[in-house]
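Here's a structure for you.
The complex appears here minus one protein chain, its other protein chains still in place.
In this document, chain identifiers A, B and C correspond to the written order of the chains, with residue numbering beginning at 1 in each.
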Amino acid sequence: MNAGQLQSLKDLIEFLKQQEVGEFELEQEGLKVRLSFAGQGRSAGNNVDLGQLSHLLQYAPAASPAAVAAPAHLSNVSAGPSAVELSTAGEEAGLHIIKSPIVGTFYEASAPGAEPYIKVGDQVESGQVVCIVEAMKLMNEIESDVAGEVVKRMVASGQPVEYGQPLFAVRRR
Amino acid sequence: MNAGQLQSLKDLIEFLKQQEVGEFELEQEGLKVRLSFAGQGRSAGNNVDLGQLSHLLQYAPAASPAAVAAPAHLSNVSAGPSAVELSTAGEEAGLHIIKSPIVGTFYEASAPGAEPYIKVGDQVESGQVVCIVEAMKLMNEIESDVAGEVVKRMVASGQPVEYGQPLFAVRRR
Amino acid sequence: MRFTNSLEFNTFTELRFMFRKVLIANRGEIALRIISACKEMGIRTVAIYSEADRNSLHVRFADEAICIGPPRSADSYLNVPAVISAAEIADVDAIHPGYGLLSENANFAEVCRASNIKFIGPPPEVTRLMGEKEKARMSMKKAKVPILPGSEGVIQSEEEALDWARQIGYPVILKASAGGGGRGMRVVRSPEELPNFFRAARTEAQNAFGNGDLYMEKFIERPRHIEFQVLADEHGNVMSLGERECSIQRRHQKLIEESPSLQVTPKMREEIGATLKRCLETIGYMNAGTVEFLMDEDGKLYFIEMNTRIQVEHPVTELVTGVDLVKAQFRIAAGEKLSEIVTRPIEMRGHAIECRINAEHPEKFTPSAGKISVFNLPGGNGVRVDTAQYAEGIVPPYYDSLIAKLIVHGTSRAEAVARMERALSMFVVEGIHTTIPLHQRIFADEDFRVGAFDTKFMERFFEREKLRRESAQ
Partner (left out) sequence: MRFTNSLEFNTFTELRFMFRKVLIANRGEIALRIISACKEMGIRTVAIYSEADRNSLHVRFADEAICIGPPRSADSYLNVPAVISAAEIADVDAIHPGYGLLSENANFAEVCRASNIKFIGPPPEVTRLMGEKEKARMSMKKAKVPILPGSEGVIQSEEEALDWARQIGYPVILKASAGGGGRGMRVVRSPEELPNFFRAARTEAQNAFGNGDLYMEKFIERPRHIEFQVLADEHGNVMSLGERECSIQRRHQKLIEESPSLQVTPKMREEIGATLKRCLETIGYMNAGTVEFLMDEDGKLYFIEMNTRIQVEHPVTELVTGVDLVKAQFRIAAGEKLSEIVTRPIEMRGHAIECRINAEHPEKFTPSAGKISVFNLPGGNGVRVDTAQYAEGIVPPYYDSLIAKLIVHGTSRAEAVARMERALSMFVVEGIHTTIPLHQRIFADEDFRVGAFDTKFMERFFEREKLRRESAQ
C-alpha cells in the first residue's frame, strides 16, 4: 500500500468516525477493508458511546448568525471542518481527492478567459497541472497526484480555499 | 515485510487506535491484516457506560488531607457516599439492613452500663427497639423493620450516624 | 500616576477570633460559594445533603458531609431537628444558612442560639420584625425611609376613600384586605372614577372572600425594582454598599440583576444610604441584609421589604465594590467591626451584570431536570461563574432550577453588556434546557440595551416576541 493510498484510507477512517459509523466494509479491485469502531459491540446495537465523540463540538455555536452573514464567497471557508465535509460530499468509494496544499484563491485557468486546465470527463496524468491557487500574489500550479478521470470539480474559479480543501475528485486508472 | 512496510503498519495501527477503532481487517495484493483492540469484546458484556458514572466524583478531592485530620469519631460521617459504601460493605445476599432514620448519635443501650438492646446472634421481632439515636437531646428509639437474626452491628455505641446509615444487618426469618 | 502603597495589601490580617468549623445549611451554588469563602478563611466546612444530592459538588468540596434526609426539602434541608442534629454531631461553631430554605426562619435562628451555635445572620428578633411586613414598614417609616403611601387600615366609605386618594395622589390602587390574585382590585386614576370603582371592588371582594374590606395604596404604573445592600456589625455600625437594579423579572422571579442602577444618581445613593444607616442602626440590624424598594416613573423610591440574608444576586455588588460579602458575613458574626472589614470608603467601580441560568425550557419555562452531558463554562477577563454543576452532573427535580450564575464586570454598562453577550455565546450546556437562549434574546433587545425597563419589561418583551413570530408566519 503506497503513501497516497494509506493517506486516503486514513481520511476515510476519520470520516467514518466523524459520521459515527459503527461498522464498515469495502471491497474493490483486490482491496478489501473491514472495520468496526470501539464500543460498537455486535449485539450492543445502537449503544453509541457518545462520550467518545466530542459533544461540545457538535454544538452549533452561537456565532452562527454572524457566520451566515459572512460574504458568500467565504462561506465554504468559514466552518472549521468544512474541508472534511466537502471531501465527503464529493467522495464515493474508489475516488481520489486532489486537495489544496496551500491557502489561497482557486483558479481553473492560467488567465481570465483562458481554457481551464482540466474539465470533468478529462483524463489526467500524475504530475499534470490541474489548477492554480494564488497566494500572496503568487500563482501556484497545483499538480494531480494520481492518474485517472476527472469526475468532479469541487470549487468554483475565484473561490478561496483553505489548506487541505478538496479541489477535484478523480477516478483512478 | 520490510522495515518501511512495518513502519507504515505501525503508523496505521497507531492511527486506528487514536480513531478508537475496535476491529479492523484489510486485504490487498497478498497482504491480509486483521486486528481488534483489547477490551473490545464481541458481545456487549462488560461494555460499561462510563458516562453513567461521574468521572468527576471518582476524583479524590484535594481536601483529603484535611479529611484525614478529622476527629476519628466523625470519619464515617465525613465522606459523602459513606452510607452507601457501608451499606454494601455489610451487605450480603439475603441480609436486611436496618438504617438510621435520622441524623444523631447511636447508643446500643438505654443508659450507660445497661444491657444493649440487641446483640449479634439475637433474634429480633419487627417493631422491637434495637437501639437509640440521640438527636437534639432527644432519645429516639429505633425499631427493627423486620424479624430475624442479628448478624452484624455496623456502628459503635456513641458514634454519630447520618441519615440512612446502616446500623444492623439482620438475616430475615 | 497614582499607586497605592503595595504594602497595604500585603499584611496578613490577624483575626482576633474566627470560627473553627461551620455547617452550611444549603445546597447548590450558594453552598459552594460559602464553602469557597470558608476555605479561603481557613474555616473547616461541613456540608449537609439530601439523598438526591449525594453526588453534588458541595458534598465533594466540603471537608465533611452528612446526609440528613430524603430528597424532599421538607424532610431534609428544611428539617430543623435534622440540621441541628448534624451540626451537633459534627461539632460546629456556626451555621451559614445561605438564601431561601431556613435563611429567614427566625425559629431556626432561635434553635441555633439555644444550641450554642452561631447563626450567620441577624438575631431572630430582627428577622421576625422584618418578616412582619406591616411592622417593618412602620419601623422604616419612623426612621424616615420613604414607604409606599397608603391608607391606614380599612377604608369605611367612599368619602374616606376620596380623602385618602387626595392625600396619596392619583393614580391609586384599591385592594381587598382579605384578598389576592387581582380580585377586589381597582386602579383609580381620578376622583371621578373613584366612587364607582370603590363600590365595584367592595362587591367583588365580598363575593370572592366573604369580606368587603378595602385599603388603598399609591399605584405605580411601571415600577423598577431597586434594592440596597447593607452590612451591619455587632457593634452598632451599618454601611450601605449601593444598589442593585433587579427589574428584569418573570413572574416575580428575578432573571437579570445589575449594579449600579442607571436610575440612581450619586446623590440619591448617598441619601438613601445615610437614611438606611440611621434606620438600621436604630433597629439594631446585624450582618448582611437587603432593603427592597420600588422606584416610580419620577425616580422616587418606596420601601417594600427587607431580606435578612445574603441574596442570590450579591455577586454584582461584590464586583463593583470589591467587598466579599460572604466573608464579611463570617467576620461580622465573629465579632469584627465594619471598620476592620471594609477599610476603604465604598466606591462603585464599573458596572456588573448577572444572568441567572436556570434549568428551564427557554420558552415554556417548565423545569428541566436531568443529566447534564456537556458543560462548557465561559471564562476570561471580567467573567465570573458561580455554579455547583458539572458535566455528568444531575439536576434533581426537587429544588429550585438555578444551576449557575453568570456574572460579568466591565468599566461601563456598555462593556458589561457586550461582555455578557460574549460569555453567553461561550456557555454551552447540553442534556437539559436552560435560560441561556432567553438571556441572549433579552440582551439583543433595544430597550434592555439602553436600560429602558421596569418590572413589566418581560411581559412586553414576550408580547413583542409573540407579535414578531405571528407576523413572520
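By definition in this document, contacts are C-beta pairs under 8 Å (C-beta built on N, C-alpha and C of every residue); 3 or more make two chains touch, one makes a residue touch a chain.
Just so it is clear, the model here is predicted, and its values are computed rather than measured.
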From C:346, C:359 or C:438, residue that would touch the chain that is not displayed: C:346
Touching residue (missing chain; options C:42, C:169, C:299 or C:397): C:42
Of C:143, C:178, C:262 or C:369, the residue in touch with the unshown chain: C:262
In chain C, positions touching the absent partner: 1-7, 9-13, 32-33, 36-37, 39-42, 61, 239-240, 242, 260-262, 264-266, 269-270, 273-274, 315, 318, 322, 324, 326, 345-351, 374-377, 379-387, 390-391, 411-415, 418-419, 421-422, 425-426, 451
Residues belonging to chain A that touch the chain removed from view: 51, 53-57, 61, 63, 66-67, 70-71, 74, 77-81, 83-84, 102-105, 135-136, 138, 160-165
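Please note the rule applied: only the chains that are shown with their structure count from here on.
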Averaged-CA centre spacing for the pair chain C and chain A, given as whole angstrom: 55
Chain A and chain B: spacing of chain centres that average the CA atoms, whole Å: 50
Separation of mean Cα positions, chain C and chain B [Å, integer]: 40
Chain C residues counted as touching two or more neighbouring chains: 373
Residues within chain A bordering two or more other chains: 50
